[in-house]
Each structure stands twice: as C-alpha cells, then as structure tokens.
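I have a structure here, written as structure tokens, and I will follow up with some questions on it.
Only a single protein chain was left out; the remaining protein chains are all shown in position.
Letters A and B name the chains as they come in the text, with residue numbers starting at 1 for each one.
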Amino acid sequence: MVALTYHAPTTLDEAVSLLSNATLPAKVMSGGTDLIIQMQRMIDSERLIVDVKKIPELTTASLSAEGLTLGPALCCSKFTRRDDIKQRFPGLVEAAYLIGSTQVQGRASIGGNLCNASPAADTIPALIANNAICRIHGAGGERRIAVEKFVTGVGQNCLEEGELLASIEIPAPAVRTKDAYLRFIPRTEMDIAVAGAAVSVTLDEQGTCIAARVAIGAVAPTALLVPAAAEALVGSRLEDGALAKASAAVSEAASPITDRRGTADFRRHVVGVLTKRAAKIAAERAGEGE
Amino acid sequence: MKAHVTTRINQESVEFLCEPSETLLRVLRDNLGMTGTKEGCGSGDCGACSVVLDGELVCSCLVLGVEAQGASIETVEGVAASDELHVIQQKFLEHAALQCGVCTPGLIVATKALLAENPSPTEAEARYYLAGNLCRCTGYDKIIKAVMDSAATMREGA
Partner (left out) sequence: MSEARAFKHIGQRTIRPDGFDKVTGKANYGADLALPGMIWGAILRSPHAHANIRSINTERAEASSDVLAIATFQDFPSVNDAASAAGTLRKDLIDTAQNILAQDKVLYHGHAVAAVAARTEAAAEAALALIDVDYEVLSPVLSIDAAIAEDAPLLHPQLKTEGLVEPADSPSNIAARMELKKGDIAKGFAEADVIIERSYDTPTVHQGYIEPHATVVNFDHNAPSMIWCPTQGHFDVRARIAQLMNMELGQLKVVASEIGGGFGGKTTVYLEPVALILSKKAGRPVKMVMNREDVFRASGPASASQSTIKLGAKMDGTITAMQATLHYEAGAFKGSPMGPGCMTVFTPYDVEHMYVEGFDVVVNKPKVAAYRAPGAPQSEFAAEMAVNELAAKIGIDPIDLRLKNAAREGTQTIYGPKLKVVGLEACLKAAQQSEHYQSPIADGVGRGLSAGFWFNIGGQSSVIINLNPDGTGSIIEGSPDIGGSRASMQMMAAEVLGIAPGKLNPIVADTEHVAYNQTTGGSRTTFATGMAVIEAAESVVSQLKERAAALWNVTTEQVDFVDGVALNLAGEDSLTLAQICAAAEKTGGQISGTANINARGAGPSFAVHLCDIKVDPETGKTDVVRYTAIQDAGKAIHPSYVEGQFQGGAVQGIGWALNEEYVYNESGVMENAGFLDYRIPLASDLPAIETIIVEVPNSFHPFGVRGVGETGIVPPLAAVGTAVADAIQKPVSSLPCSPPKVLELIMAES
C-alpha cells in the first residue's frame, strides 16, 4: 500500500491551503470507500490525504425555500435518514440509499460518489435530473458548475489542483415536481449499477407533464442528460406511447460497453426499461402533491 | 512516520501507533490483538469486519486507523457484558444462526446497529439492512429468524 501523509483540517480554507501547498500528489478523502481500495492497489508511491469530514459545513445538509444545500462529505446514512429531504427529492435519496451496503453508507458520501466519477455512480444521474449545481472552492475563490459538466470522463472531474467541492446545491423544484431513480443490478443489493435512470417530472394541475429531466448512468463514460427523452415526456400524460419514445431516446443516447457486469445490448435495452419505469414513479409522486 | 492515535474502543480509552495507510481493521487485529473483528475481503464487500464508528455501522477495512482519533468505536468484543451474552448473541445460538461462525461477529455488530436504529424491523427490512453481511454457510434463514426473535425479545425487555 501507498505511504500516506494524513491531515484532517477543520475549515475549508485550511483544506484548500493544504491542497494548494501540497508537495505530494494530494487526494481529498470523504468517506474513503473508493479511495482506500484504490490506494491499497498502489505500490511504492506517496500521497497526501486531506480528510474533509471534520469540516462542519461539508457534512451538513440544509433544506430551505431556496432548495437543498448539501455538504458533499455527509455520509449516505445520515443523508437518507432525513425525511424532510426524502419528501422533496425522493429519487436522490433512493440513489444515495442504493450505494453499497449499510456499512458502506455509513461512510460513503454523495460528494465522494460525484468526485470519484465512476460511470456507474448512482447519485450522479439523480443529481443531474434535479438540476444540481456544484460550488467549487479554491485558493482563487469560488466557481459554480452544473453537475452534468462536473464529471469530464471515467474517473475524472473538472476540479483543478487546489480546488475542492464545497457544496452541492439543488434549487427548489417547481410545484408538482418529483424525481425517481432506478438502477438495474443482478442481485437485490451490493452490486454496481449495470444501468441507471433518473427522471424528474413536473406536472400541471391536469396531470400533463410540463417539464422533465432525464439522466442515465452506467451506459456511457459519464452519466448523461438526455434532453430527447425529456422532450418525449413533455406534453404527455406519460401514456405508453410517450414512455416508449423516452425509452427509445435513452437507448439511442447510450453508448454502453460490454464488461463483467453486463453486455452492451443488455444495458442499452435495460436503460430504456428503467427510464420508463422511473418516469412513471416520478409522475405518480408529482401527482400526489406535497 | 507512525501516527499516535487516541480513541475509545468499547468505552475504554485506547492509544496506539499506526502507519497512516493502515486500516482500522489492521490496527484492531494486528496492533491491538482484537481479532474478533474478521477480514473476509478487505474491500467492503462482505461485512465480516463490521464495527460501529461514532454511531455509524461501517466496515473497518474501509476506515483508516488514523481516523479513529477522537472517535468512539464499538467492536464485537464489547457486545457481551463480561460473561453474560447480549440477547442477540443468545438468539444466534438458540436459532443455530451460525455454522462456521466467521461471519458471526460482523453480523452480531450489524444486528445490534439495526435494532438500535429500528427496534421493529420487518423481515424484509432486516434482510436489506444485513445485505452487506455475507454468510456462505446458512442461507441466512436462521440468521433472520434470530434477528427477528432478538428484536421481539428486546422490545419486551425495553
């Protein structure tokens, strides 16, 4: 295993200072559920670990009229216990709940899931469907970027050296808006997503879809926002025809690979099935009101 | 350079030295001789090394030893009171919920965490909560029966 220098700063500025002045390759550690395994595979190298879990603002989530401000290092267990958040963003909470086992959720965080940038990350499609914005803190100040632009490739994100994900911000959804996230795995738990789909739907009073966002995971190098699928839903009452169009749109947008977890054809097919089902669930939730 | 860590394990103050790269699991087993916590995979996929860290159930193979600084840790060694078994341990024995027994410490710790969080789980809730604790011997049937019986007994005693 790699030789480590470990720091656990208590303020954001301290963390940024450690990262900016690092003489070793630096890694930000949140839950560590991916990072510790990655480090065990490294031989003869050194790393600076900046553990950000002691920074209070990075491990809190606050819900207000403006929306949700999520500390990226808050562990999934604490996040999924928040009934207030679950009521507003049930799909995002479901996605967080699906990450690994109970034990992994006691450590893993949404920010870590996002920064680790696995194509199969469960929370990324759900964040995209919810219009999430990443607030990035660096020595030079702050910047904001849409979550779908944050991840730039397999295991890669847009953070520059010395920068840190400071919060994930989700604007308050319009009335009669709800989300849902579904993934496909062979077992009931523990597996990495073979395909995932998150859908956010806004209905009018008559139950017609007036806005939607559809995002898919594990079927391309990064999670994808699929506007064509959203367009298929808008204006419909999520009848079979509209769902079939949305389903076809995500299958079209997908560029999956064949690996130990599933074949490309299977993923392309299943992501369509998941999108259809998630859209239905989201619409049902939106129709039920607050 | 080794780090000096002060922590609490099973309500006792403990100090140890460890490399920052060492996992909490290694520290418990190799540095502190607390081998009740088992290693089945080293990658967070089997739950044999389950401990409670500051109130959260975690895999100790996915925690660095240095993270224990100032924390409170509960391991299987702290579940029974001296020589009196915890209800969960007693129920695991009564229901024959272990065969080889190597997953058992992790399951006992996880079950205790489950029932602290949810004293009245449905069978499905128990099965999903414990999905990260692999058992290859029992087919889980008797484990789940022991968990449900533990819950019922603990509710009566509460």
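Here, a residue touches a chain if its C-beta (ideal position, glycine included) is under 8 Å from a C-beta of that chain, and two chains touch if they have at least 3 such contacts.
Quantities reported herein were computed from a predicted structural model and do not represent experimental measurements.
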Fill in the blank from the handout: Missing-chain contact among A:Phe89, A:Phe150 or A:Phe184 belongs to A:Phe184
Exercise for the section: Go through subunit A and note every residue touching the omitted chain. Expected result: 1, 43-44, 184, 186-192, 194, 259-263, 265-266, 269-270, 273
Completion exercise
Note that subunit B touches the chain not displayed via residues 19, 21, 29-30, 33-43, 45-46, 48, 75-77, 79-80, 85, 89, 92-96, 98-105, 108, 124, 126-128, 130-144
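We take it that only the chains that are shown with their structure count from here on.
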Practice task
Go ahead and note the Å separation of the Cα centroids belonging to subunit A and subunit B.
Solution key: 29
Practice task
Name, in rising order, each residue of subunit A that touches subunit B in their complex.
Solution key: 1-6, 8, 31-33, 36-37, 39-40, 49, 51, 53, 75, 77-78, 100-104, 106-107, 188-190
Completion exercise
As the complex stands, subunit B meets subunit A at residues 3, 19-21, 23, 42-45, 47, 50, 53, 56-59, 61-64, 66-67, 69, 110, 113-114, 128-133
